[in-house]
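Heads up, one of the protein chains got dropped from this complex, but the rest are sitting where they should.
Here is subunit A:
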């Protein structure tokens, strides 16, 4: 069933905005509504074409009116975010994530026209610790429930979504658990982190990082909206990069920081407005997280075009990150040493 009227939340951000633009470009979709608290940046608005922007707060019951008057049949909830908008944004972020989802789901439940709900969730719901298996499948849960931050928000959001699914069994609910996004265009905590010339890491730990190219993320969200594919799916690129390896591929230098000094260093980076790391993202840098994407490929029918490594390389070259150590210098040094060695033969 192709949706007629699609409502997308979080359109002033990369993912929501570009998703609305994709729906607007699809002639099968009659109407596209984009909701956010602030208008999208101008270039994003231009891309969105015929999509209509509705300046509304999903925390406000008004959203219910938007959904019922526009006869929305498909809701894409893409506004759950890990990136707080500003240094004091954590409380606001939590409210937007959790209260916003509650209101949005309440509005969907009241409107009999709604047939489909697509939720952008995160693999952070699995938590991250030394006692976790190396690879998470969809049926696993976290060993310790995340006590704060984005991961906790996401766990609560998924809880409300499950509740909604029980109350409205006629609605197809697709929950997508994304790994960290990367790409030349998207702006996340991770893209800012790898752009630092000297990248702080936690001494003695090397996280396994699985990434997803932002274009793949858009394609998955689009496919979930256009087709009837209910269920919970992990979404991530194939393959894994170690944090140290990613830093080397980006040509950065790692600065290992002892665990005890991590909060101080994190605070410094936050106050310098470089990267805003929350404690659960810090834990992510310790252990990392890898998810199993068999269901995505077999049942959902989508194979990411970029592997983790390719997505990361695309980000590095797309951002024009200049390596601190030039690979050509390394090659030249290698040749020089070998030539010198040949003379001693």
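We adopt the following convention: contacts are C-beta pairs under 8 Å (C-beta built on N, C-alpha and C of every residue); 3 or more make two chains touch, one makes a residue touch a chain; residues count from 1.
Here, contacts and distances are computed from a predicted model.
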Missing subunit (named according to UniProt) among the choices "Heme NO-binding domain-containing protein", "1-acyl-sn-glycerol-3-phosphate acyltransferase", "Putative membrane protein" or "Glutamine amidotransferase": "1-acyl-sn-glycerol-3-phosphate acyltransferase"
Sole contact to the chain not displayed, among A:112, A:169 or A:320: A:320
Touching the absent chain when the full complex is considered, from A:203, A:255, A:274 or A:295: A:203
On subunit A, residues whose C-beta touches the chain left out of the figure: 130-135, 137, 140, 202-206, 208, 210, 239-242, 244-249, 259, 290, 306, 310, 313-314, 316-317, 320-323, 325, 327, 330-331, 334, 337-338, 341-342, 345
